[in-house]
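The complex is shown incomplete by one protein chain, all other protein chains being positioned as in the whole.
Labels A and B are assigned to the chains in the order they are written; within every chain, residues are numbered from 1.
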Amino acid sequence: MTHRDVAMSSSQTHTLEHRKSQTTPRRLSDGQFAVLLLLPGVALLAGVVLYPLIAALVTAFFEQSLVLPGRTFVGLQNVVEVLQGDFLRLLRQTMVFTLGTTILPFVIGFALALALNTRIRGAKVLRGLMLIPWLVPGVVVSFLWMWIFNANYGVMNALLQGLGLVDDPQAWLAQPGTAMGAVILAKTWQSFPWMMVMLLAGLQTVPVELHEAAEMDGAGTVRRFFSITLPHLKGIVGLVVLLEFIWNFQHFDIIYVLTGGGPAGATQTFATAVYETAFQGYDLGKAGALGLLWMVLLMALVVVYVRFSEKGEER
Amino acid sequence: MSATTQLPATPTPSTPSSRVGGGTPRPPQRLRRGGLRSERPGVRIAAWATVIVCGGFGLLPVYWLLATSLTPRDQVFAYPPRFFPAAPTLDAFASLAANEQLFGYLRNSVIVSVITAVLSVLVSAYMGYSFSKFRYRGRRSLMYLVLASQMFPQALLLVTLYSVFSAYNLLNTYTALVLSFTTFTLPLCVWMLKGFFDTIPDELIEAARVDGASRLRIIHSIVLPLAAPGLIAAGLFAFVRGWNDFVFALTLAGPEKQTLPPGLVNTFIGEASTAWPELMAASLVVSLPVAIAFIALQKYLVGGLTAGAVKG
């Protein structure tokens, strides 16, 4: 499950063979030097990622408070409680959020990339302007959309009322039916530019000669898109979708600031639930149990992905 | 703000000379890539329609941010709102400038993001180089682990990080923030830099070795200068991620070392949550440094992000 594998699947075979011969193992003495180079990074990651992760997962088996000292071993009690409680709802909401904020930005980003890859006037300026939402910190995204969606003074209501699409102003962020959609829209606004940039970079590597040849053979725009452009983009599409999925699966900022997981938990995901359980409910055991289930799920997804991508070349 | 998104020269081993010369990425052979020269009217119309719809989605909120920040406070509660503020004013910006607390947050944000960027680049340069140019047992597994570590939920790491930093008396320090920020900057920096190092031909390193340069010297005086665009890209990336972080600073920084994002939330979510012009003005100000840094260095950043991912 590496980005290189994804990238590799798009590259031509002759390049791969060439690289292989180029990077044959060096003499053994280099090994120690190579490990030495790794040390600072490995130490850092072990200290701030690996250890905290394991320690957090271990708390799943204890009854432990954030603010009071001491802990008691309770076995699987926390896990069982989480499974009997909110787990399925959280899973569903997390998946809705993650899929929504992966697919929507992809569609918009891809559409824009295709549009800007044509020779329309001002494409460069537009591309620059489109990047703005991506550069905005998550909390700012939340503030802005909180204001847009505001039930009493928000511009969204004014716009929709003006167009006759709604009769009364709606409290978009306070209704379970609309809150998740609103959060997804805000996150989409932030992520589509990144998708656009990556896909545009990919599009620009599609050789024009192929298109020209196909056009001469009488292939239409749509046909050329599916038989030339898309196969060429397979690698980059896989990469951006994968990364976006991973990031969104644990996204926190926008949900937390925009709705705080509400109304009535309708926008709660694993990320906000773990945070609130630990830092507002002070229940570390339950937070750990949620995290444990979350990691198990993640691992399952990884295994599925690796199986899936093993069809690609092995390095 | 015209944007030229350039890729570093595609790493094709058959033409290694394209990377060696100046150390800056050359524009790809643009003439033969990109859009078709002849476009049908239908394509053109579709392209414009897409740009208008998606562009509206992207830019109207930006306009609204700007417009609200210029609206006088007593007009902001008009409903329906005015799409063009009647009497634009800079009052909101003035009241921000008078807020000393915000300057404190700004200072903290700058310090923490810069240190994070430097530390991340340093550590991941060595790591990325090791992954790129050496072969040893466990290399692939370790690489996977590093790359996978960005999947580990921050909210979960925080549960332990808070307790550990608390035990070592590191809460409310820059150290805690920088260390926690590296959890999300390192994996991608390593990945980006490994991609860059991969494009540096092994022959070059061999040659330097034959000339008797030590391995460290090769890194410092040959490889790193050649990978300068990559280092800048990775550093910028780490800076932006650090600048934008919310949850770690919210929990680990305390009031004194608070950075801008949680600082803004604490300032404006509460009674002042209805001070929309000020909030929008503050939002604008917070976003600016990142935008400026990005525009100045974007060719490196986009190149860095796409290096290794896009192949011709």
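As a working rule, a contact is a pair of C-beta atoms (placed from the backbone, for glycine too) under 8 Å apart; a residue touches a chain by one contact, two chains touch by 3 or more.
One rule holds in what follows: contacts and distances are computed from a predicted model.
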Looking at UniProt, which of "4Fe-4S ferredoxin-type domain-containing protein", "Rod shape-determining protein MreD", "NADH-quinone oxidoreductase subunit M" or "Extracellular solute-binding protein" names the chain that isn't shown? "Extracellular solute-binding protein"
So which of the visible chains would the left-out chain be touching? A, B
Which listed residue, B:89, B:175 or B:266, touches the chain dropped from view? B:266
Using the definition of touch stated at the top, determine which of A:37, A:56, A:82 or A:173 touches the missing chain. A:173
Taking the entire complex into account, which one of A:128, A:207 or A:265 touches the absent chain? A:265
List the chain A residues touching the unshown chain? 66-68, 151-152, 168-169, 171, 173-176, 260, 262-266, 279-282
In the complete complex, which positions of chain B touch the hidden chain? 74, 77, 79, 101, 162, 165-166, 169, 171-172, 251, 254-255, 265-267, 269-275
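Throughout what follows, only the chains that are shown with their structure count from here on.
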Give, as an integer number of Å, the spacing between the C-alpha centres of chain B and chain A. 15
Interfacial residue positions of chain A with respect to chain B in the complex: 1-4, 6-7, 10-12, 15, 18-19, 22-26, 30-31, 33-35, 37-38, 40-42, 44-45, 47-53, 55-57, 59, 66, 108, 111-112, 114-120, 124-133, 135-140, 143-145, 147-148, 152-155, 158, 161-162, 169, 189, 192-193, 197-198, 200-209, 211-212, 215, 221, 235-236, 239, 246-247, 249-250, 252-253, 256-257, 270-272, 274-275, 278-279, 284, 287-288, 291, 294-295, 298, 302, 315
With touch defined as at the start, can you tell me which chain B residues reach chain A in the complex? 1-5, 7, 10, 12-14, 28, 30, 32-40, 42-44, 46-48, 50-51, 54-55, 57-59, 61-62, 64-65, 68, 76-81, 83, 122-124, 126-127, 129-130, 133-136, 139-140, 142-144, 146-164, 179-180, 182-183, 186, 190-191, 201-202, 215, 240, 243-244, 246-247, 251, 260-262, 264-265, 268-269, 276, 279-280, 283, 286-287, 290-291, 294-295, 298, 302, 305-306, 308-312
